[in-house]
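The block underneath contains the structure these notes are about, expressed in structure tokens.
The complex appears here minus one protein chain, its other protein chains still in place.
When the chains are written out, they are named A, B and C in that same order, and each has its own residue count from 1.
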């Protein structure tokens, strides 16, 4: 943090606080997931092993949400690595994105408590909203010339495409949820695969600029 | 963070920690809001869709509080972008401000559980106290010459006025709460509008210094 | 954060992480206090005003704990403003100090639920342990030459004395708790007064070095 002798653009300072708030929210949201996993109050000493195994849908939901929040955090890191300026709109778009991140522990708890279509739709909608907001933030930042001016169009396009994989995948899974909830959940695994594949296909020359 | 070879004013270092604590508390308070939203224990699998829809007053309270905490965070960012020095009084005033931020998840849970006058008064009082403390902190910092010395009087006045919009709006809504609780709640939406309008009217030349 | 080309002492980097962890823990511990304040499940709509007023012992406990955690945070800021090096012992002493900070939400909840001697003793012991550990950390850092080498003996002594006020006050209040719990609680207010008085008496020339 450089000291700023004059009242001048201090984009770095404000972006530093935006990242500090964002990392804090990511950290708490991802840690709150663990509060969904508890043994029933009625568990007896003898029943602990069975009770622990019976929690497997909760472990699975925890794992999926941990991976998705991790993925969105990496998306956020990638974006803000090249964002050099802020605007009022950027701060609010980032808060909107963080609101969907904060909702994830709730969606996760509903999903792990009730394996019904509504839970799957809620969960996929939450995740899709987070992803579309992240994409919107990226387009907003590029259009508003808030990103590094040396950023080429290939990198911009690549950012849009990789950003869209998760929310498009989750949106498609909403349709599957009405057919079969398990099918929808399994389809989420494909999102990770698709993400990796697109990263591979669109890969920039293996320079350091690529996460 | 520059290393400091001598025991000398290290205002930057202490302000860095103040911001680190503040961003942590903002992040935690905003994330705690989600704990207010839970499905009743008695929810059956078939009733999940209805139960999710029945939570709408909680979603609304979550949304309002998220926006207000976001607004106060932006106010805090704006202020500390130009504060260059600290004092013991500044640290304590900031802690007082943060205390009102920490109370928001409680006020929000009361508001979303009970739509009565007392809840609305509690909520509006909490928000007003946060806003007035932020304004007090700003005046204290300006008077104590803790802000950047190049800061002009227009910017100072603008800071006071924009800081006062939210707390004055919430204070006025307390009166409305005794007439009709919904009226009070809807009046909060005007705060956002008023904030935007004042930002527009008082706008500084669109230089980078404006958030 | 300077990049470090060589495997060399990087005290600044490690101290930066120590402060990052500490500020995070302070922020969460202080925010967790709010979880102690909840309306009873049996509260009816009509009874909300009375129920909110009946929570006053909880508000008071919240306020006291917020102020004390704030005080210990300021003590921590003061100390680490002049600590320039770390050692394995410093990391562990700081973790021990943070452990007592983490315990405060628990002690506070016991105190606000049960106004009995045992609660007051628990609370005062928790606070005293935190304060004595902070004093120990300061002496350890000075003896181990981890502090800025330009730090004079007056400043060191002043650090020890101001650090001791809170824990000595809380220790004395344990005795009072066996006579009258309210007496003990009121005596805590004197700690703040004593702190301010000693700051005044021992005040260094009003240079920037003084918080």
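Convention: a residue touches a chain if its C-beta (ideal position, glycine included) is under 8 Å from a C-beta of that chain, and two chains touch if they have at least 3 such contacts.
Bear in mind that the values here come from a model prediction, so they are computed numbers and not experimental data.
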Option touching the unshown chain, where A:34, A:60 or A:160 are the choices: A:34
Residue of C:68, C:122, C:147 or C:185 in touch with the missing chain, whole complex considered: C:122
Touch with the omitted chain, as defined above, among A:16, A:57 or A:136: A:16
Where the missing chain touches chain C, by residue: 1, 3-11, 13-14, 17, 20-21, 24-25, 27-29, 32, 85-88, 91-92, 95, 98-99, 102-103, 105-106, 109-110, 113-116, 118-119, 122
Where the missing chain touches chain A, by residue: 1, 12, 16, 19-20, 23-24, 26-28, 30-31, 33-35, 37-39, 43, 45-46, 48-49, 52, 63, 66-67, 70, 73-74, 77, 80-82, 84, 148, 150-152, 155, 199, 207-209, 211
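We take it that only the chains that are shown with their structure count from here on.
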Interface residue overlap between copies chain A and chain B, same or different (over half shared): different
Centre-most chain [mean C-alpha coordinates]: B
Rotation angle (°) superposing Cα atoms of chain B on chain C, nearest 5: 90
Approximate Å spacing (C-alpha centroids) for the pair chain A, chain C: 35
Whole-Å separation of chain centres (CA-atom averages), chain A against chain B: 25
For chain B, residues contacting two or more additional chains: 1, 20, 24, 27-28
